[in-house]
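A single protein chain has been omitted; all remaining protein chains appear in their positions.
Chain nomenclature is as follows: A and B, assigned in order of appearance, with residue numbering initiated at 1 for each chain independently.
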Amino acid sequence: MKRFFGFVRKEFQHIFRDKRTLLILFGLPVVMIVLFGFVVSTEIRDVKVGVWDRSMDQASIRATQKIFSSGYFLPAGYIDHEEEIGELFRGGKARVVVVFEEGFEGKLLRENRAAIKLITDASDANTAQLSLTYLQGVLMSYFQSMNQDVQLPWSVQIKSRMFYNEEMKGAYMFVPGLMALILMLISALMTSVTITREKEFGTMELLLASPLKPREIILGKVTPYVLLSFTNAMTIVLLGFLVFHVPVRGSLWLLMLECMLYISLALSLGVLISIKAKSQQMAMFMSMLGLMLPTILLSGFIFPIDNMPEILQWVSTIMPARWFIVIVKNIMLKGTGMAFIWKETLILMGMTLFFILAAVKQFKIRLN
Amino acid sequence: MQVVATLLVKEFKQIFRNRMMLPIIFVVPVVQMILLTYAASLEMKGINMAVVDQDNSQASRQLLSRFEGSPFFEISLAATDYPEALDELTSDQADVILHMQHGFEKRLFSDKETELQLVINAINATEAGLIKAYCTQIIGDFNSYVRAQWFGMEGSGRLSTLEVIPRYWYNPLLDFKIYMFSGILVIIVTLIGMLLTALNLVREKEMGTTEQINVTPIRKYQFILAKLVPFMIIALFELAFGLLIGRLLFGLPIVGNLGLLFLFTCVYLLAVLGIGLFLSTVSNTQQQLMFIAFFFMLTFILMSGVFTPAESMPPWAQKINLINPVAYFMKVIRMILLKGSEFSDIRREFFSLGIYALVVLSLAITNYRKTT
Partner (left out) sequence: MAGREHIIEVKDLVKKFGSFTANDRLSFHVERGEIFGFLGANGAGKTTAMRILCGLSYPTSGEIRVAGFDVYREREQIKKRIGYMSQKFSLYEDLTVSENIHLYAGIYGLGRKQILAREAQLLERLGLEGIRKRLIAGIPLGWKQKLAFSVAIFHQPAIVFLDEPTGGVDPITRRQFWEMIHDAAGEGITVFVTTHYMDEAEYCDRVSIMVDGRIDALDTPGALKQQYKSENMNEVFLKLARA
């Protein structure tokens, strides 16, 4: 026991002496929360809109005013020719051009229908769709108000409730995802690199020749990262709560337990990678590209899984992060307990077991 | 120059003898590009709706049929009561609950006004907003229909309708894949270029072979140059390779001048690889470097507008983006590929990156110590 603790202490010393890595380890969650909270949003803001007003009458001018007073759009100037649209787009000076047809107001009054064309630079499909939706909203409500003095009887009113997230905070989406990502990063990546490092420098053989048993070595290497990961996870939850008021509606203990489960999973994965990887470089690349990118993209962190093609939805089922995110969302945001997440928890347990067994088997093979 | 040539020979030989290189350069990017482009989509497709119709009247059924007929919605459950529907929502089988209570139709006729409840799972706030917008639209249509068909209120005087016609330039089908693919292409070229370069240098440091170099009369800039060029070439190759795949698999349009794109990419790579080199001069181990580089790159990439528009970021973030080379590249690659922008359109970005590259490379060269 004593030599085991001595070994663990050595590992801690390693880590704490590496000030740079440490800085990043603890700085990462903070930066990520800031980024996702304030920067990476699916809202739009200050979209530059050009106007081609072929009527220049009261209605079109007022509509234009409405657009720019909505707060989402910035004027990019008026144009008179179609060619100018391309110029605006190619130079990145505008994302949308609003076109009012000739005799706009007249058509509205006489024929009760008029048309506005919204030409968007759809090279950025995302902004295009959002801009369009918002523009439509602004224009629609403007025309609603025009029709205000007409009684509209027999209508269905909508009472809506935004469940779980009344204030519609974007943070609710990403805090669970960030936890999954960062835990995976620290646990899997760091573990795999640190073990491979010993192999590369030959000190692994030294360790194996010592009285330390192999399982003690692995456990010892892994322990500091358990603590680091856990601290990080709780930091994210705390920051999410303090800065964005993301609540923990369910049981905090359950949350912590599930975190530990996930951490164990990521660690065993890291160990497995380190056994198979021949060099640090390889371990890193396997972790990074094989784990990181797919986790970000396929786990439901940013992009909804339901939208993906069938094959990818299947692939997503083997991403541990996907299940963990569901668990965290359930506990934190919905306040549910085991009843709703037993399935996901079992899956995570199963995966962990699988990775541990695989790692043990690989290790034995290596030794022989 | 002979020295640089000699060093380059060594670098290339070492790169190609590294058995990991081939899969890294070919397999991994391809897989990532394909997989991820298909995965990365922010569109809204099938919204699952749980319906609680406690009225069961002509009106309620008519309204429901509109939702059924809409391509956006899928009725996942017709529940008998609200709690049942709520369960469906909690277990993520449904995204939204539509609840019409008993007396829905009766009130519509007697009070001329009736109401229904929409309960939307708002964990994904943006999605929730869109769901509400779609629902509102369908219900609004229903309202007009009710007024016109049942109460003959069509064209009653000053009721005007506005027709909004959308047009999507450069991407008529509003294909998200093209947008995503270009973003992922940028990520791959950047990561592979930068990581390989930086790791290479730190590896030598770790192994101790840089000492042997430091004791020779090699000048610092020669050394750095020799570390830079091979990976720049590999990264450019990745770009070409990626473009080919994009064209073949996704019909990626190549509207603009490819030569211009590659020229710009060269400048970009100088900047980004320069960052990698600089980082490796301040790292002592591969592990450290990996972490630092990963941290910076992740931040830069997220802020560059790969998934979400850069112009929509808060002002302070946009200021940071001024020193984010990835943001420049992301913008320009989409401009050239999809819109056919020309040199005059990207002049500012070109020169800004050029200066950036110069600064960063000088820093890397100065910071590399032959003597400690």
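Note that in this section a residue touches a chain if its C-beta (ideal position, glycine included) is under 8 Å from a C-beta of that chain, and two chains touch if they have at least 3 such contacts.
Everything quoted here is computed from the prediction, not taken from an experiment.
Asks: Going by the stated contact criterion, tell me the shown chains that border the hidden chain.
Replies: Answer for the hidden chain's contacts among shown chains: B.
Asks: Of B:Val215, B:Leu244 or B:Ile323, which residue touches the hidden chain?
Replies: Within the whole complex, the residue contacting the unshown chain is B:Val215.
Asks: Residue-wise, where is chain B in contact with the chain that is not depicted?
Replies: 2-3, 5-7, 9-10, 13-14, 17-18, 208-209, 211-212, 214-219, 370-372
Keep in mind that, in the parts below, only the chains that are shown with their structure count from here on.
Asks: Let me have the rounded angstrom distance from the C-alpha centre of chain A over to the C-alpha centre of chain B, please.
Replies: 11
Asks: Which of the residues in chain A come into contact with chain B in the complex?
Replies: It comes out as residues 18, 20-21, 24-25, 27-28, 31-32, 35-36, 38-48, 85-86, 89-92, 95, 108-109, 112-129, 132-133, 135-137, 139-140, 143, 146-147, 149-150, 152-166, 168-170, 172-173, 185, 189-190, 193-194, 197, 279-282, 284-285, 288-289, 293-294, 297-298, 302-304, 306-309, 312, 315, 326, 329, 333-334, 336, 340.
Asks: Note which residues of chain B are touching chain A in the complex, please.
Replies: Touch list, chain B to chain A: 20, 24, 28, 32, 35-36, 38-46, 63, 89-92, 108, 112-130, 132-133, 135-136, 139, 142-143, 146-147, 150-151, 153, 155-172, 174-176, 178-179, 191, 195, 199, 203, 282-283, 285-288, 290-292, 294-295, 298-299, 302-303, 307-309, 311-314, 317, 331, 334-335, 338-342, 345.
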